[in-house]
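Only one protein chain is missing from this complex, and each of the others stays in its spot.
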Amino acid sequence: MPFLFLVDDFDRSYDKNMKLKKTLIILLPLILSSCGNEEVKYYQGFDYGIFHSFVSWTYGAKGEDFSNEITSYLERLDDLSDPYYPMAGEANLFSLNESSDWVAVDPVLYDLLKTATDLKEKTEGYFDPYIGKLTKLWKNTLFGEEEDIFPTQEEIDEAATKVPELLEEANSFSLSFDEENKKVKRNGTAHIDLGGLVKGYAVEQIEKIMSAHGSTIYNINGGQSSVGLGNTKSGKPFTVSVMYSKVEGENTFKFKEKDTSGSGVYEQQYRLNGKIYNHIVNPKTGMPLSDYSMAFLVGDDSSVIDAFATACMLAGPDKANEWSKKYDFYYSLYKDKDGYTDFVSESSELTAMRANG
Amino acid sequence: MDTKARIKKLTMVAILLAMALVLSIVESFIPFGIPGVKLGLANLIILLSIYYFGFWIPLAIDILRVFIASIVTGTFLGMGFVMSISGAIASFLLMYVFVRWIKCFTSVGASIIGAYVHALAQILIGVLYMNSWGIFYYFPVMALVALITGTVNGIIVEVLLNNSYLNKVVASTKKQAETSSN
Partner (left out) sequence: MADVEKKEKTKKFFLRHIWDFVLLVALSLGTASVFIARSINEQRKEEDALVATVYKNNQKMEIKDEHGKSVNPFVLSTINDEKHFTIEGSKTDLVIAVKHNSICVYSSNCPGQECVHEGWVSHPNHPIICAYNEIFIEIISHSWEEIIVG
């Protein structure tokens, strides 16, 4: 609009041109701003049945919807990490657990196994992917085939007798990795279970897909326990509530561009003779008992904090504090007190993120 | 008591009931988002009866017409029936109050409030039945229609009330009864 600046100051035409000039000056930035910007469209995706739960996502993108890409990835990861059923034509976790030889696996499964092994070391064994048999034992004892049938003390005691043997089996187990050929080998008879890591891992990978497509505004929900947050449309932080815990009212935090993971045992648990049995097995004791009832973590790598959420819940505040500083995440730890959630401790950075009121 | 007056009264009430009934059945054919929602066209008759006959007779006409209409249309004791009955009673009570006690309103005002409360009562019953406030979604449209039909009905009633022939007929059902009881 260069002619704007060539207007002469004739008396009669002055007023007319001033009006035009003013209008154009107002319109100019609008015209310019709409020229460069492509419109951002919002898409949503939902995959039910993944990891015996669901994964959903909402994201903003300038191009087409790439939810199909995410769904294909998730379906594949779900099949590969399934410990109950084999895959047709290729090796997955189920078939790996049955073999004692070198097995060639899909790079996705290889990376997942490697991550799991690495995290076992980082969490000093509080997150242990090799307790598959123990997890299965307690799942069958406590949450058997029929719902609403409570386990008896005898059944629990009977299961407890099997623990030392299975614990020894898990502790003496190791995995060997052949990086070049993407092969793994089981050294021992324990079974691998990736249930406590796979949601966080999936969320992390989906975030990478988002990055690859240039989407920075997103919200990825992995079964409501692992959540990956990008930016919001308005730029304001997300409001994140931690379920089943009321600490001074609602337990709500505000943040964005962080991953979160919640590990809690309130959903599936039984109280029997003063003890609370839940669905998370402690790899140190082999029992499904935990002193603490919930850990809520905020960090940058969804797979890391998924494993550490379990670990922090089992290990307690001192370890949680130590790890949080070493591996750069924030934690909030809770204990069960007669059915109510009692706050134990949390990182100061996370306290700062609490929503006031 | 003069038999002639009583017969005239009975006949008049029966005719009013029949007219209210016809209007009730006709309006049940006009569909809405929820079944059981009625426009309240019969309020015209009920309001007129209140001016002519006091409390119990118009109330009886109102309740009877809801009963018979619901039996005829096959919605007896269903959700539609409960909605109609509550709408009818609520609107009747308010119209009575507006006609007999609050004197600043004419028949138009009474008719408007009757129709509005009729719609409101139906919606509230719907909310109770469905256990959710979602039903309220339909209220603005119902209320708007109610206000229009209420105004129109009120004007019709006003015109009828000023009709000297009708007034004579009604008076004759009462006058003779009075003189004969002396």
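For clarity, chains are labelled A and B in written order, and residue numbers in each chain start from 1.
Rule of thumb we're sticking to: a residue touches a chain if its C-beta (ideal position, glycine included) is under 8 Å from a C-beta of that chain, and two chains touch if they have at least 3 such contacts.
Since the model is a prediction, treat every value here as computed from it, not as a measurement.
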Sole contact to the chain not displayed, among A:V242, A:V304 or A:A320: A:V242
Subunit B residues that touch the omitted chain in the full complex: 31-36, 74, 78-80, 104-106, 108-109, 112-113, 116, 129-132, 134-137, 139-140, 143-144, 147, 151, 154
Absent-chain interface as seen on subunit A, which is shown: 41-42, 44-46, 48-49, 56, 58, 60, 67, 219, 221, 224-225, 227, 229, 232-234, 236, 238-245, 260-262, 264, 266, 294, 296
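Methods note: only the chains that are shown with their structure count from here on.
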Separation of mean Cα positions, subunit B and subunit A [Å, integer]: 62
